[in-house]
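Got a structure here, written out as structure tokens. Questions coming.
Missing here is one protein chain; the remaining ones are kept as they sit in the complex.
Coming up: chain A.
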Amino acid sequence: AFFIFNQKGEVLISRLYRTDLKRSIADVFRIQVVSNSDVRSPIITLGSTSFFHVRINNLYIVAVTKCNANAALVFEFCYRFISIAKSYFGKVDEEAIKNNFVLIYELIDEIVDFGYPQNSEIDTLKSYITTESVMSNSIAPEESSKITSQATGAISWRRGDVKYKKNEAFVDVVETVNLSMSAKGTILRADVDGHIQMRAYLTGTPECKFGLNDKLVIDKNDRTGASDAVELDDCRFHQCVRLNEFDASRTISFVPPDGEFELMRYRATSNVKLPLRVLANVNELGTTRVSYDVSVKANFGNKLSATNVVIRIPTPLNTTNVDCKVATGKAKYVPAENVVVWKIPRVQGGQECTFTAMAELTSTTTRQVWARPPIDVDFQVLMFTASGLIVRFLKVFEKSNYHSIKWVRYLTKASGTYQIRVRWSCAFITRYWLTSACCSTDLVLRLVMVYVTLRSYAI
């Protein structure tokens, strides 16, 4: 069964595909997940019934089954549903779902049959599931068989009759850098999740060939020893790419879907160039003050620049006020999130920015445990790839032999993935709080509080 719930647990869409489940199963989900404040798994199994859920914008996309379902398939389907809905309605929230519920019923009748996902290519779906009223006797048989052959065909992702005046293809190489740096400055983990997004506006059924760096090592195991080579640990392709050809000759050839799609996803862990170097120094001065010293250095050529740099520096929960001094950008203490947000609109390659601050703390003894979150940096660097990946060529062959224009863009970014742990140069703060609490009469109360939270898990 497939359901969509809103945050209150109201059913927005409900479709049962099998007779072994009843509509009332929705109530079980509402009680077990929506109204449960401590859900610790996206999969819940009660008896023989399993609930899978994915959350998006306060909605729950839910699949329910009584079989030993393929969990990866179920979640991939939920993700796919979300992307189809995004493409149809622009956004996926309660309003959009309610406004289009009839269309959604049509869609989910089409893309799942008896619990088996069927053709879910957005382009094809849009050719026959539309918001326009269609007279059932008005569709010409040729038209409909064109649709059906596309929906079941070898190139189910592309219509054959695409025409453009100007043939263009845009390639966006987008890399997300994951960094986890220890307080001592050693890199625990640095890797790149890259994806190559393509927007193809090409006439007919074009055959494309795609070329990356000359010195590209795709399988670490066939490493040649060249140290300047770009090494990809793994890559995954859109279903249009012929995997057997890639396997045999490492060429990426495909017939692209019309419009925007993700051609390729890859991962690199070696020779990752970290665009921003962050150094942090945090000192506890007595029990009521903490000083911060943070510097950010742009580690790339001075022709490039990082934009939208946002550095989030966590502060203790009992911070009352933070006095920040910055030479570049703006820094502001956000009490609701217990962070200082330092925003720099642009950092030129090679430039170094510094931040100093003093946080004032209250000296209450009833404090919550604080997990000392890492400093988190978000940024974007255009025309830079952290992995060093470059697109060498994109060739388009089509029988009418038209000329096509290709564009390439590179972007390296981080959002919530670039984390630098902080060392507190005094005894670390949770410890300090707890030991100080030990001397006070609040001790018993505090311990009891911790104990209560613990028990609530163990019931």
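One rule holds in what follows: a contact is a pair of C-beta atoms (placed from the backbone, for glycine too) under 8 Å apart; a residue touches a chain by one contact, two chains touch by 3 or more; residues count from 1.
In the analysis below, contacts and distances are computed from a predicted model.
For the chain that's not shown, choose its UniProt protein name out of "AP complex subunit beta", "Serine/threonine-protein phosphatase 2A 55 kDa regulatory subunit B", "Probable cytosolic iron-sulfur protein assembly protein CIAO1 homolog" or "REPS2 protein".
When "AP complex subunit beta", "Serine/threonine-protein phosphatase 2A 55 kDa regulatory subunit B", "Probable cytosolic iron-sulfur protein assembly protein CIAO1 homolog" or "REPS2 protein" are compared with UniProt, the left-out chain turns out to be "AP complex subunit beta".
In the full complex, which of A:Ser48, A:Thr251, A:Thr288 or A:Asn302 touches the chain missing from this view?
That would be A:Ser48, which touches the missing chain.
In the whole complex, not just what's shown, which of A:Arg23, A:Lys166 or A:Arg346 touches the removed chain?
Only one of A:Arg23, A:Lys166 or A:Arg346 touches the chain omitted from view, namely A:Arg23.
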